[in-house]
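Mind having a look at this structure? Questions to follow.
Every protein chain but one is kept in place in this view of the complex.
This part shows chain A:
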Amino acid sequence: MEESRDGDWTLVARKPYFGLPTACPVCLPVYIYLKFARCPFNLEINSAYPDSDQIPYVEGGTYVAYNNEKGGVIQQLKQDGVVDLDSEFSSLPEWVSMKAMMSSWLADAITYELWLGSGENSAKQIYYSDLPWVIGKVLFVKQVYDVKQRFNISKQNAEKKEEEIYDRAKAAYRALSTMLGEQDFLFENRPTSLDADLVGHVLFTLKALPEDSVIRAALLEHGNLVRYAERHKNDFLTSGQSSASASNFQPPPSAAQASSSSKPKRKPKREKTEEEKSFQRKAKYFIGAQLVAVLLFLSLLGSSSKADLDEDDED
């Protein structure tokens, strides 16, 4: 495996391809989520287990958050107090419905396109290019069969199912495009896991799927979604690893790891992130209030000067 030793947390994901740090549509949102949260982590690649539902997973010491537990990696990281960007929004009806739509309609569209649609070559590149040919071929055939079983697709209903999946994806794009507008993020101009999911989906669709892909063409009709994803891609690809924020949950030390220099215990990450955001919010309010006060002062000062001039004229 390839490693980059930058922090205590490690994200194990599938291989990079198509200009993406990880080309797997399930791993990419987790990567982006950790970037949004400014959580320093290493990226390790696992190319030997394409059919594993445990990947992606985040590990730190003896702690591991697998993707097939507790609703996924992101959900586990939130529940275990490692990193949570959704604390203020996860109970909002709009957030819940958007989350459900993304994890069902858009996820199904990607799955269908990769394994049964025009993305077959992309799937082989992402999942099987590092495996011996025989193994890759058998696993691919098995995965195609499993996807057909999952969608309950047969020769009789194949077209109908395809149309249904594409229609839902298009409807989802319209809703998300309308909701996003020209904002930087979907909710209150702050990143959430929903933004991570959407950015990951859009980037994967644009970069990994071929040009004749139906959902790719449908996505390109919504320019704001494309600009939104490209903007964030540039941000997290050029920002590098930030070590300013510390994890809320200190990974337990691993006895087998080579002894590294002992690091001072950092404060819980969640509090610091919320504190920082709260401080920034208050700072904005303060600056806004100061600006209003100055404007009021100037306007009042201006009106009193005019009144003096009028009195002088009457005399």
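The rule is simple: contacts are C-beta pairs under 8 Å (C-beta built on N, C-alpha and C of every residue); 3 or more make two chains touch, one makes a residue touch a chain; residues count from 1.
As a convention for this text, contacts and distances are computed from a predicted model.
Participant: So one subunit is absent here. Using its UniProt record, which name fits best from "Origin recognition complex subunit 1", "Bacterial surface antigen (D15) domain-containing protein", "60S ribosomal protein L6" or "Potassium voltage-gated channel subfamily D member 3-like"?
Facilitator: Going by UniProt, the chain not displayed is called "Bacterial surface antigen (D15) domain-containing protein".
Participant: Which residue among A:Ala48, A:Val141, A:Ala158 or A:Ala171 touches the omitted chain?
Facilitator: A:Ala48
Participant: Touching the left-out chain: which of A:Leu139, A:Ala175 or A:Leu220?
Facilitator: Checking the options A:Leu139, A:Ala175 or A:Leu220, the one contacting the hidden chain is A:Leu139.
Participant: Spell out, residue by residue, where the missing chain touches chain A.
Facilitator: These residues of chain A touch the chain that is not shown: 1, 12, 44, 46-50, 52, 54, 59, 61-64, 66, 69, 80, 130-135, 139, 249, 252, 254-257.
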